[in-house]
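Note that one protein chain of the assembly has been removed; the remaining protein chains are unaltered in position.
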Amino acid sequence: MQSESLRTTPDHASVDALIEIDHVTFGYDPSRNILNDISMRFGRGQVTAILGGSGCGKTTVLRLIGGVHPVGKGSVKFDGHAIDTRNAAQLYNLRRRLGMLFQFGALFTDLSVFENVAFPLREHTDLDDTMIRDIVLMKLNAVGLRGAAKLRISEISGGMGRRVALARAIALDPEVLLYDEPFTGLDPIAMGVTANLIRKLNDATGATSLVVSHDVHECFAICDYAYIMAAPGVVIAHGRPEELNASEDPQVRQFLRGEPDGPVPFHYPALPFAQDLGLRGPAA
Amino acid sequence: MNRKGTEALVGFFVLLGIAALVFLSLKAANLSSFSGGETYTLTAKFDNIGGLKVRSPVRSAGVTVGRVTSIALDPKTYQGVVTLDMQKSVLFPNDSSARILTSGLLGDQYVGLEAGPGEKNFAAGDTIKQTQSAIVLESLISQFLFSKAADAGATPAPAPAPPAAGGKK
Partner (left out) sequence: MSWLAAIGRYVIECVRALGHHAFFFWELLRTLPVSLKRPYFSVVQVHALGNLSLLVILSSGLAVGFVLALQTYYALVTYGAADSVGLVVNLSLVRELGPVVTALLFAGRAGTSLTAEIGLMKAGEQLAAMELMAVDPKSRVLAPRFIGGVIAMPILALLFSAVGILGAYLVGVQLIGLDPGNFWSAMENGVDVKRDLGNGIIKSIVFGVICSFVAVYQGYEAKATPEGVARATTRTVVISSLSVLAMDFLLTALMFSTR
């Protein structure tokens, strides 16, 4: 296998992992597990993608890394320490070091574009107004929206909103960036812009990025490593993009190629069609 | 970013509230009529205080000069002990009398003070010696009926037996 010249990734098990998911089983209520004994490692300074169909638990992984829910079995480790959701001080420090981009932006609708990006700065730093203004304009410039600073959230399009949310996520220059479905619902140009930004930001700041998505093409273009998940919350494959593309596993092939029927069936489980329509089948 | 504007409007809102409070307290309640001014205490003992309440006014010649602050029963003499808070600006001779009167026909009761002819004034804490109790309606009625019956008893016509005084209703 030829590795691309710009991204020489060492063997994955030995890479320095900033975040580790270690044999985690988790469910919102005890009867139904969303994640079943999954393990993942996210390399420092790398862009790692988490791919999978809807309902396979990808967003839940991000929530666990953010310390939103306590895990039942296994542990989520950040920088070597297990995340304890009851430890408020640890959670505070953890969240100061990460920035999250929500699926639809989650911008504060009562504030302007400028104020949205300034929010983390105003909450967590004592910088004066001129410094905040400079930093906000720099972040907006990085995403190409410096001219839109005065607009209200209701006046901007979906794609622009995503970029504002990205500017807000990087306002404090976090070490970890979590992207929840950043390409969903964007036109091709906006998708390209976003993918480009994710990669450039990661390389420029040395941050660790996790991209949750089901857009295989864009993700493979920018990520160093990828995990493919399937319902009910298991990892069916992981590797570098070129390794996954060459995989023979039928589930992986169906997902990567977008085949409508395969190991993931087209039909939701149901009675035989004739029976549903009320026709009598042939005598057994 | 009209931060100043919002703060000004909220300040105006709070001012309105204070104005309403001042209006309600002064014009529409009894704050102005007895705040400020020094007071001294007098006591008076009555056989029957009738319907006198705490904070009933003390009036002399119809002018309010004080308030009732407490009413208690003297356990030895079984008289009602009424404590009065009097305005310092008005002093009364120490042989003034206190009566319990009613304002209007069915109005609230108050303590009426009539200044006596004496030379020396009440000091703080003094007791008013001359008191007259409130008029109890039932005693008035039975008195009236009794005197009526006594009149009728003087004539030769058969008089009904005088009803028991006070007694049944």
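Order as written gives the chain letters A and B; numbering starts at 1 within each chain.
We adopt the following convention: a contact is a pair of C-beta atoms (placed from the backbone, for glycine too) under 8 Å apart; a residue touches a chain by one contact, two chains touch by 3 or more.
Note that this is a predicted model, so its numbers are computed, not measured.
Asker: Among A:G43, A:G74 or A:P120, which residue is in contact with the omitted chain in the full complex?
Answerer: Missing-chain contact among the listed residues: A:P120.
Asker: Touching the hidden chain in the complete assembly: which of B:V14, B:A72, B:A124 or B:L140 does that?
Answerer: Counting the whole complex, the residue in contact with the absent chain is B:V14.
Asker: For subunit A, which residues lie in contact with the unshown chain of the complex?
Answerer: 66, 68, 91-92, 95-96, 98-100, 102-104, 106-109, 119-120, 123-124
Asker: May I ask you to list the residues on subunit B that touch the chain which is not drawn?
Answerer: 3, 6-7, 9-10, 12-14, 16-17, 19-21, 23-25, 27-33, 55
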